[in-house]
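Pasting in a structure now, in structure tokens, and then I'll have a few things to ask.
Here the complex is missing one protein chain, while the rest keep their positions.
Labels for the chains are A, B, C, D and E, by order of writing; each one numbers its residues from 1.
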Amino acid sequence: MDQLNPREQQEFSQIVERKQMKDFMRLYSSLVERCFSDCVNDFTSERMTSKETDCVSKCSEKFLKHSERIGQRFQEMNTKLMQNGGKL
Amino acid sequence: MDQLNPREQQEFSQIVERKQMKDFMRLYSSLVERCFSDCVNDFTSERMTSKETDCVSKCSEKFLKHSERIGQRFQEMNTKLMQNGGKL
Amino acid sequence: MDQLNPREQQEFSQIVERKQMKDFMRLYSSLVERCFSDCVNDFTSERMTSKETDCVSKCSEKFLKHSERIGQRFQEMNTKLMQNGGKL
Amino acid sequence: MSFLGLGGKPSGAAGAISRSKIESAETEIDTVADLFNRLIESCHKKCIQGYQEGDLSKQEGLCLDRCVYKYFEVNAKVGELMQSMGQQQFQNR
Amino acid sequence: MSFLGLGGKPSGAAGAISRSKIESAETEIDTVADLFNRLIESCHKKCIQGYQEGDLSKQEGLCLDRCVYKYFEVNAKVGELMQSMGQQQFQNR
Partner (left out) sequence: MSFLGLGGKPSGAAGAISRSKIESAETEIDTVADLFNRLIESCHKKCIQGYQEGDLSKQEGLCLDRCVYKYFEVNAKVGELMQSMGQQQFQNR
């Protein structure tokens, strides 16, 4: 990456910013899909039951903590890989 | 969206057109995948059985009606959201 | 495709090259996901068991042979389709 | 169309093309399309019973209507939660 | 390569680059790649039994051949159905 010259780096950082935006939207929509799928099962009414609402809250909170924890380990593994020249 | 100036709108509408084309292809290929997965289970021959062919027809028809109905509700919800300033 | 003029063909072949690179990365990562999902089930330790390692090897080998075989049939079907003007 | 609060920034010179404005408009429609595609998948799993008929049964149709409504409710709920968690994280710094 | 009937429009001036022609060529190869990827997934589910061996068994191999053929049949069938439904919709307007 450090092989990019300053103008290339500038353009690249704009691309990265857009990708991060997209990644965030993707995380958001996959969270919605997962928690809907795992928590909502009553289609006799269009109102959420209190059980469903509670499940969606916990599912979302847990999913974010899940992603965060994996993010931490992921960073560590990447750092380790770079220090060891690609070996675990 | 109305904040785009005319030249931007022109370019944007070309982008939208291409995306709609891609979305249509995606709908088509996901329909094929779904109806194949749900209807075809006999691999003792390469010929479709009449039961499989019938299932594929009904599956496709149903999937398109399914998408259409969801599209209608989706539009209504979006309109409602815009009128209520983002609230359901 | 032959309707592209030389300059368009040149640009298009660059696009195709990038897409092939992406497709290869996609194949690779979907292989990893599949073999992880089908083979790794023991999370009492961070070390792979010998059974898991063996399963991953066979899973990978089989997946590549699987893709290759489908690729051959796919080519044949496409050729047939083109000769018959889009009919099977 | 400002479905997710992703509006363009105020316009620059009348005839110039702002790449970033077009791109944020693109992100917006991609987000809506993604939501729609996930709705199709999710509500198919929840509501479609089989393929005895090519028409939607009355029950399937009602289920789909409620499914879309509930999906939007979950979407809104998750949005609120993420905002409040984001604020909490910010306060803890 | 005109797999789905998406051909380019007749060429313009010899050396000029037509963005839209390149893009429709792109859409075409994306569609073929998407079909291929879905075939890989679908036929894996239908035919691959397990990983006792790294080689495909004879039965798995035969199943894959038929799976590809049947997938193309479904693809063609769905194409016909969508065309006839599209025409019906057009006539009902």
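Heads up, the rule we're going with is that a residue touches a chain if its C-beta (ideal position, glycine included) is under 8 Å from a C-beta of that chain, and two chains touch if they have at least 3 such contacts.
Bear in mind the structure is a predicted one, so any value in this text is a computation, not a measurement.
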{"item": "Absent chain, residues of subunit C that touch it", "value": "18, 21-22, 25-26, 28-29, 31-33, 35-37, 39-41, 43-46, 48, 52-53, 56-57, 60-61, 64"}
{"item": "Touch list for subunit A against the chain that is not drawn", "value": "1, 3-8, 11-12, 15-16, 19, 23, 26, 30, 34, 38-39, 55, 57-63, 65-67, 69-71, 73-74, 77-78, 81-82, 86-88"}
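The rule is short, and it goes like this: only the chains that are shown with their structure count from here on.
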Groups of chains joined by contact, in the absence of subunit E: A, B, D | C
{"item": "Chain closest to the middle, measuring from C-alpha centroids that were averaged per chain", "value": "B"}
{"item": "Chain whose average C-alpha position is farthest from subunit A's own", "value": "E"}
{"item": "Interchain centroid distance [CA atoms averaged], subunit B/subunit E, Å", "value": "16"}
{"item": "Subunit A-subunit E separation of Cα centroids, rounded to whole Å", "value": "31"}
{"item": "In subunit B, residues with contacts to at least two other chains", "value": "26, 39, 57, 60-61"}
{"item": "Where subunit D touches two or more other chains, by residue", "value": "30, 65, 67, 69, 73"}
{"item": "Pairwise touch network: line, ring, star, complete, or other", "value": "line"}
{"item": "Those chain pairs that satisfy the touch definition", "value": "A-D, B-D, B-E, C-E"}
